[in-house]
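Below: the structure, in structure tokens.
Only a single protein chain was left out; the remaining protein chains are all shown in position.
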Amino acid sequence: MVDTIFEKSRPSRRAAAQRIEGEVAHQLIPEPYRRTSPPALPEVSELQAVRHFTNLARRNFSIDTHFYPLGSCTMKYNPRGAHRAAMQDGFLKRHPLTPTSHSQGVLACLFELQEILQNVTGTAQVCLTPMAGAQGELTGALMIKAYHADNNDHERTEIIVPTAAHGTNPATASMAGLVAKEVEVDADGDVDLESLKRVVSAKTAGVMLTNPSTCAVFERRIQAISDIVHDAGGLLYYDGANLNAILGRARPGDMQFDVLHLNLHKTFATPHGGGGPGAGPVGANERLAPYLPTPMVTKSDDGYRWVDESERPKSIGRLSAFMGNVGILLRAYAYSLLLGGNGMCNVSEYATLNANYLMKRLADAGFHPAYPDRRATHEFAISLRQEAKETGVTAMDFAKRLLDYGFHAPTTYFPLLIPECFLIEPTETETKEELDAFADAMIAILREAQQNPELVKQAPHQQSVGRLDEVHAVRHLDVTAH
Amino acid sequence: MVDTIFEKSRPSRRAAAQRIEGEVAHQLIPEPYRRTSPPALPEVSELQAVRHFTNLARRNFSIDTHFYPLGSCTMKYNPRGAHRAAMQDGFLKRHPLTPTSHSQGVLACLFELQEILQNVTGTAQVCLTPMAGAQGELTGALMIKAYHADNNDHERTEIIVPTAAHGTNPATASMAGLVAKEVEVDADGDVDLESLKRVVSAKTAGVMLTNPSTCAVFERRIQAISDIVHDAGGLLYYDGANLNAILGRARPGDMQFDVLHLNLHKTFATPHGGGGPGAGPVGANERLAPYLPTPMVTKSDDGYRWVDESERPKSIGRLSAFMGNVGILLRAYAYSLLLGGNGMCNVSEYATLNANYLMKRLADAGFHPAYPDRRATHEFAISLRQEAKETGVTAMDFAKRLLDYGFHAPTTYFPLLIPECFLIEPTETETKEELDAFADAMIAILREAQQNPELVKQAPHQQSVGRLDEVHAVRHLDVTAH
Amino acid sequence: MPFIPHTHADKDSMLETLGIASTEELFDEIPKNIQCDGLPDVPDGISEMSMLRHMAERAHNDTTGICFLGAGCYDHYIPAAVWDIASRGEFLTAYTPYQAEASQGTLQLVYEFQTMLASLTAMDVANASVYDGASALAEAILMAVRVNRKSKSRRVLVPASTHPFYLATVKSIVTHQGIDVEIVPSVDGVTPISDIDLDEAVAVVLQQPNFFGVLEDADSLTTKAHEAGALMIGVVNPMTLALLKPPGDWGDTGADIVCGDGQPLGIPMASGGPSFGFLCTRMAHVRQLPGRIAGRTQDKDGNDGFVLTLQAREQHIRRAKATSNICTNQGLLVTAATIYMTLLGPQGLVEVASACVRNTHLLVDRLTSHPNVTKHFNTPFFHECVLDFGEPADKLQQKFLKHGILGGHPLTGLIEKGEQSMLVCATEARSEQDIERYYEALENG
Partner (left out) sequence: MPFIPHTHADKDSMLETLGIASTEELFDEIPKNIQCDGLPDVPDGISEMSMLRHMAERAHNDTTGICFLGAGCYDHYIPAAVWDIASRGEFLTAYTPYQAEASQGTLQLVYEFQTMLASLTAMDVANASVYDGASALAEAILMAVRVNRKSKSRRVLVPASTHPFYLATVKSIVTHQGIDVEIVPSVDGVTPISDIDLDEAVAVVLQQPNFFGVLEDADSLTTKAHEAGALMIGVVNPMTLALLKPPGDWGDTGADIVCGDGQPLGIPMASGGPSFGFLCTRMAHVRQLPGRIAGRTQDKDGNDGFVLTLQAREQHIRRAKATSNICTNQGLLVTAATIYMTLLGPQGLVEVASACVRNTHLLVDRLTSHPNVTKHFNTPFFHECVLDFGEPADKLQQKFLKHGILGGHPLTGLIEKGEQSMLVCATEARSEQDIERYYEALENG
């Protein structure tokens, strides 16, 4: 590590160009309300601040610097043009409570984005406010609950999720006050219909599915699943994390899903920002649309305007102080203008081509796809169980060694049901050469694992730090510098 | 090295968001004028371009990432606020030939900058157009020539420069059609007055001096020099590269200089951009002001406007297609607003304090200041001759090894008259801790030189490439990839 | 194909490797009847130049004038360096630092952020981020219920002086876990502490300064809450903490959970998002804190480094039993806020807060010098204040806009006679001339 900013701090040093003229306002604040000792913010010069954070940035891998095939995360190129579009003063300086009369620009963008997302997903209405996939999921779960409540169907307290589901799905269920029920996935990665039939009941509020699933295969029996759940009075929720695989080729609405979210930070290429922000708009069919959260944007004769609960009495309400992550929505809107409907179809085509090609190259080199008889979708899983057994080198070791080869590691150990799993998502914006280089690195590491396993187990060797001890971090919790 | 962008190129690949709709316009260009084979520009995707150049950037040292004590270059912090100010649409999108009526914003800034620089230098008028120090020098030399010509004084063909002068000074003389005559510097770094008297004659057009000089000491006998040259009918040119040392404390105009340039990319903290751009405004006293180049900005009752040769018949004329590096001038203007007159005085105070402190620390550690009995100015020179003799480790080896310690090297082998020279300029924006760390690194390298000289001679060891062979580069000239 | 690098030759050779004739075959597991024929209703793509021209026109449309609106989102000055650095590709286009060794930049920054926020609030630990202030309050309440196991009740008291959109968000989210949110009416813009019945409450919320800009008696409520066995949740604007007593020092032992919105710390208003929500707490409760936390640890050679820690709280490990479902958070805004706090330092933050207080007092004095305008409450306020204008606020706002003034937030339905009231705010970015222009708009409106 480099010194923390606090070690660079000296009493009464400061970045003085940031001074604000005028007296300290203590006297305007009655004494009992006053702070008596200053917060321990760092005291550094402007150059120290700039240099410190610039150098911290240089210690990150990112899409702009490295191939980043993190499965389930769609780390595709984030267009600088979309960033520029959203960073314009007119957008940045708009206060969220500015009257509609002076907000027609941003409202027009949001309205058109709603329309585009409706088209893309095959839903009746879209609400843009949820601020990430997980909030979209919560929104969907609450809408399903509200729908059943509206129908006086109060016993529906369970929501079904596949064993392979992303952690947010069961966590969302709990947050919505529902009980997550697991359903098995069969050896080919599809939901086990028998298992599904067993778990479906009059208590079923709905099912949450990703399609392609988190096993990275397309759920072929989606029609049957839909029938089983709908027949039992449940609803279908679509987790849109994997929409990149089918963009412009198959629409969740056409698969009978009732409600869904999109991850704009995945499919619509908004920057992941080192953890966020994202945006998780929710779409619904006619049946569930009335329950969508507020605010939404509508268009009438005298322009665009917000719609709130007064016009949408069944809405589950508000999920954020204002209108969600508008800045991200604007980037996604810019991206959708750049791509257009035609460009979106190319996304799924080439994302899928890249994943299948890389899977083939790895399979040809002796690695083990988790579902060797299945097509890859926009991503694919391999299991390094056999390699681990033979060499003692685990998927995590492979992951760390990949960093030394200049690649961010794929998602590891997810989905949980695939042992020593790598979930690999190259995305459509990577070249064949990059995929080949990645495959070559995997092959080289496999050879290292066979010939010199310690080299791999001790990896990484060429990063700013060596392998970090996560257990130590929990045992000796150190989460602030003071 | 990383692959060049050409190795990443593939026929007909492209960054298609940059497409422009419409037909190729061949038919609008008569056949004999047409290009027949396309230029070999790289064909890459937008992500490839972004990743390539982002990763290239990461291979640079810079002020934002490293201490960069390059003597004579004033590598101080370049305020991001000044960059932001100049990067506003209103400034960026202004066409240089926009009528004055619609240019009052930028003209006001330029006019005020002229005034500030007049104040700072103690000159009567300032012209902002020269695009770097060297062009400022040429401007000054041409003005001196024009002045003598105007006085029918046609024999004045020589310009005097100290032996220690920056290479641009003699090169400028030649470019102006003058002959550079060298004058000696004495053991204390001052111009040798006897030598000066010998070289001054009726052929003397003028003398070019830096003060503090390139020996990094203040020229104490400036008054005497001025008298000698002026008495002989010559003029005094001030090379403003070292103005940071005396900003707000002594003004070249008050030292009897007739004409001078400033380096805004040094003293006024505009970014050096990996080699440029800079700006080298020229100021002159009443005597030489009529010869200043055009355009300049003036203020009259109905606002600001350009002044060209029609109003300044003695002007040496135009030095650039438009108005010089306006974007840099705006940054310098922003910087001067941030600092103000009071802040400028602090610049010289702390630049000088930093240099003297670092010189003392190095001297205490056994290094040899070139002028041990002199004050350092904003910079200082040390000679590593003795270290080189004792250990075989040269100043260049020290420089390369410093990179491994995380410091950009000082200027090496300049001024030429100081053997194994390091010219060290910390600038006022560096902390005491940084200076101490640099001194510690120098001490550590000295120890390495004594104990393990090969380690230093083979340095650097931790950069993206090892020591590069400059002789090979000249012998096997390879200056394009095709 | 804007961002797709494949040449025909690439595609052909990849298809050949795969032993298929066309990419269509790759989709043969998708039942034909659910495949769609492209997206005919989405217009074709355009160039970056055309897109930016279009969006520049849209952005230009929304340029409104001088902002005197606050109400949870503030027009502060943001130093140029903040977004220059936060927009570097390595911060902008990385994701959650799962591979710690390749993410030391983000991880160390998050650790530094946690330190700053903990110090600002006078709490022990901070998370690095939930979505926004409103959802942070919802998470805080859920957390309080998990923490306060002694309490068998699920009664949570929230003053009516809390931001109304925060209240709405809390209702949407927490009621589904059987939590009973009870609104405490305010009197004269403040919460009447002594009247509150804390019986069986699991937690009490207090926003300081409250939605109306008014200072609440946080000390008394905190002590009273603790005496009643309830947890104290503070909702704060981090910028105000440069001058105001931090929640960690409220009452007897300080607040137990502190949350709020980070927007004032270097985040553009940008229509209200993205910003970030933060949560701070005592070390004893850290395992119930939702959201990412970075910790310092060591590498195999004993060198310090940073990792995500206490991941066992999170959904990707704990699944249905996780502290929250949050996954993607608001990391980039945390990055910006950390740079902002560093550039300001303690002194800079005090100056910004002081200028906000001063300017709002100036504004209030100037506007109330007009015969029609009066203060609605007569209580100490920070940098927002409710003014009564004596005519319908909605219409007045439109009049002000004609003079280039975004005058404030009409309070229709939020307070008594709110139709004629606006919540006004003047940050450090407002000058005396700005305030004068507001007054002129008022006179000439």
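Some points to look at:
A, B and C label the chains in the order they appear, each numbered from 1.
We adopt the following convention: contacts are C-beta pairs under 8 Å (C-beta built on N, C-alpha and C of every residue); 3 or more make two chains touch, one makes a residue touch a chain.
Please read all numbers here as calculations on a predicted model, not as lab measurements.
In the full complex, chain A touches the omitted chain through residues 10-13, 15-21, 44-48, 50, 54, 79-81, 83-84.
Although one chain is not displayed, chain C still touches it through residues 48-49, 52-53, 77, 79-80, 84, 87-88, 428-429, 431.
By our rule, only the chains that are shown with their structure count from here on.
Of the two chain pairs considered here, B-C and A-C, the higher C-beta contact count falls to A-C. With every chain reduced to the mean of its CA atoms, the largest distance from chain A is reached by B. Chain A and chain B have centres, each the mean of its CA atoms, that are 48 Å apart.
Remark: chain B and chain C have CA centroids separated by 45 Å (rounded to whole angstrom). In chain A, the positions touching at least two other chains are 13, 17, 46, 50, 54, 58, 63-66, 77, 79, 81, 338, 429-431. Within chain C, contacts with two or more other chains are made by residues 1-6, 10, 47-48, 50, 79, 81, 89-90.
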